[in-house]
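Only one protein chain is missing; all other protein chains are in place.
Letters A and B mark the chains in the order given here, with residues in each chain numbered from 1 onward.
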Amino acid sequence: MFLKQNKIQKNEEFLTLSEGQLMWRQFFKHKVAVVSSIILIFLYTVVIFANFFAPYGMLTGHKFHLYAPPQITKINFVDNEGNFHIRPFIYRQVAVRDPKTLRFVYQDNLKQKDFIYFFVRGEPYTMLGFIKSDIHFFGVKEGNFFLLGTDIIGRDLLSRIIFGGRVSLSIGLIGVIILVIIGTIVGTVSGYFGSWIDNLIQRIIEIIRTIPQVALWMALASIIPKEWPSTYVYLGIVIIFGLISWAGLAREVRGKVLAIRRSDFIYAAEISGASTSRIIAKHIIPNVLSHIIVIATLSIPIMIIGEAALSFLGLGIKPPMTSWGLLLTQLREVQTLKHYPWLISPAGFIVVSVLCFNFIGDALRDVNDPHSR
Amino acid sequence: MGLLSYIVKRTLFSIPVIIVISILCFGIIQLPPGDYADAYAAVAASTGGGSVSKEYLEKIRERYGLDQPFWIQYWRWVKGFPEGDFGIAMSLQGTPVTDLLKERLPMTLFLNFSALIFALMIALPIGIYSATHQYSLLDYLLTFIAFIGIAIPGFILAVFIIAISIFWFDSSYIGRLYSNEFIGKAWNMDKTIDFLKHLPVPIITIGIAQTSNTMRIMRGNMLDVLKQPFIQTARSKGLSEPVVNWKHAARIAINPIISRIGVYLPEIIATEMLVSIVLNLNTIGPLFYDSLIAQDMYLAGTILLVISIILVLGNLIADVALALSDPRIRHELN
Partner (left out) sequence: MKENNVLVDVRDLAVNFHIEQGIVRAVDGVSFKIEKGKSLGVVGESGCGKTITALSLLLLHPQPEGQIERGNIFFYPDRENRIDIAKLGINSKQIRKRRGNDISMIFQEPMMSLNPVHNIGQQLLETIRLHQKVDKKTAKEIAIEALRRVRISAPERRMKEYPFQLSGGMRQRVMIAIALSCNPKLLIADEPTTALDVTIEAEILNLIIDLQKELGMSMMMITHDLGVIGEVTDDVVVMYVGKIVEKASTKKLFDEPLHPYTKALFKSRPEIRTQGRLSSIKGSVPNPYMIPKGCSFEPRCEVAMDICKKKVPEFFDLGEHHVSCWKYSNGEGL
């Protein structure tokens, strides 16, 4: 007849949590979103401290290991004589020219074991502008360890993916910040002041939305002068994304602002003489904030994919910078993929980060929705 | 009558919008520093054709009026519109843009709309099934597949598919729309069959992101609708579950999706462009890409304009479809 005592207590606890705490709880119920968040935190940490986590430098080529296959599958604990080693190792990879095809083929030298260590000394670097070191997260003391293989000039793919992640993951964030600022301002102004301002802004938004975004991206990206250094190109791309995508957010914000505009509490604030900016800042924005966060989170993957697409087509990030999309350019030659399939691994990273952001955005949207409480 | 006048009104209103867009499109193409002549010179230099003489570049400029102010160039472009003259493609030996469009536009439209219909036809039943069998194993599986579908960008999928096809399937059906023997020949039964065999890959690649998205939205809509009181009324009449789900719930759950077709279209167009570039299909995508690189402003500008018009039309059709489907909207129009 009664529920167990602790369940009753749980129910009472439930009723006394604050709004913020309730929302956190709701979020944590979405296990997938929580896992996604962890993955993203991991990814961002790795790319921020890229120099440390990457076994090699971004541009370091290895003359004798062009198009080397990935060694991730070749990590062993037991050697060919049946001995077990706690520390994993790989056999040294040697390039041998195949007499028939004249291509390089890679074989393992079974007499040479290279053990994998953490915190090895490798190429020296200057991380984030001021941390000088030569310690890398993992690696081998002699020989080479190409976890995901190498490319046409022998650059370690994993290292390039990590460094490329800096660009791919940051463009989404920065672009979204620009998007949010512009979109929120425009949307709020449009929804709050109404009348001709609203009409004008609505027409402008309609016009912007009528031109397909991708075409706009391509067109605007091709504007970037070819002579610009890659950092400027990066900034240019980010700004372009922000500038084009704000329309969607502005529309949503306007809708929500319109809905709240007529509420009694806004009316009360106006009557009591609060200034417009105060009303907007203290009353309107906080109510719209949660929607903005959801839209922002869901816009990031769009930008990640957009950057990848543009760079893939050669309209985006320029070397010497690299991004996940740029790393995929080599695959435009279909034959390349056939012979060197590991080159598609950057795509995996794109997919994973897009998935994670989407899951988190979905969970945030659920948390926001009063119906699901 | 209300519907007809609505259509007419909308069409009339879109005209000023299109005019503004045309100015924007043309302006955007003109934005990069330099012009077609410069791009031409750059291409010549990089492909080892040596440097082009200044006089030659000046000639090009003069010929195409590249040194005129913006508005004059714009007028040169626009004044041909009523006669269907959209300028010439400088980078393609002066072929009239109209000819190029005539060649590629029908296929582009066909692919885009096929992909849209494909997406809807698959996504809607699956969404309905997912909602009515919530939390079943198949539901989880489908949701998972949907998420993957949304996450993989179209162009990457295209690369993937090419890879898979080379490894496992007969690759002659990938990467093109016609087998060699049929190019340029008239349409007959054989050519049609060949074409149909080539179709699935591009359409699936283009449509998959939309399919996944729509699947999830339909599922969500269905779940919402199934909670409504009139569903209980329908059951209380003695109707079977399939009838309740399809005739009553799905009928209503579909409306938000129809109203959002206006949003789907640009996404499909965008994906189609990228996929076409990768698969080297004979549509507008690759043409646009090349024209951007060459700064061929008439071609690029026209394509941008045409795509925008397609969008405007698509939106209009979607709104009409919504009015047909939902009597409440029809009522408001009157």
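One rule holds for everything that comes next: a contact is a pair of C-beta atoms (placed from the backbone, for glycine too) under 8 Å apart; a residue touches a chain by one contact, two chains touch by 3 or more.
Only a predicted model underlies this, so the values are computations on that prediction, with no experimental measurement involved.
Within the set B:K59, B:K79 or B:H331, the residue that contacts the chain not displayed is B:H331.
Annotation: of B:A41, B:I252 or B:I293, B:I252 touches the absent chain (contact as defined above). Panel shows chain B; residues 228-230, 232-241, 248, 251-252, 255, 325-328, 331 of it touch the chain omitted from the view.
One rule holds in what follows: only the chains that are shown with their structure count from here on.
Distance between chain centres (mean CA atoms), chain A to chain B: 26 Å.
Residues 17, 20-21, 24-25, 28-29, 31-33, 42, 147-148, 150-153, 155-156, 159-160, 162-163, 166-167, 175, 266, 269-271, 273-274, 277-278, 288-289, 292-293, 295, 300, 303-304, 307-308, 311-312 of chain B touch chain A in their complex. Across the complex, chain B is touched by residues 203, 206-207, 209-216, 218-220, 222-226, 301, 305, 308-309, 312-313, 315, 328, 331-332, 334, 337-338, 341, 344, 347, 350-352, 354-355, 358-359 of chain A.
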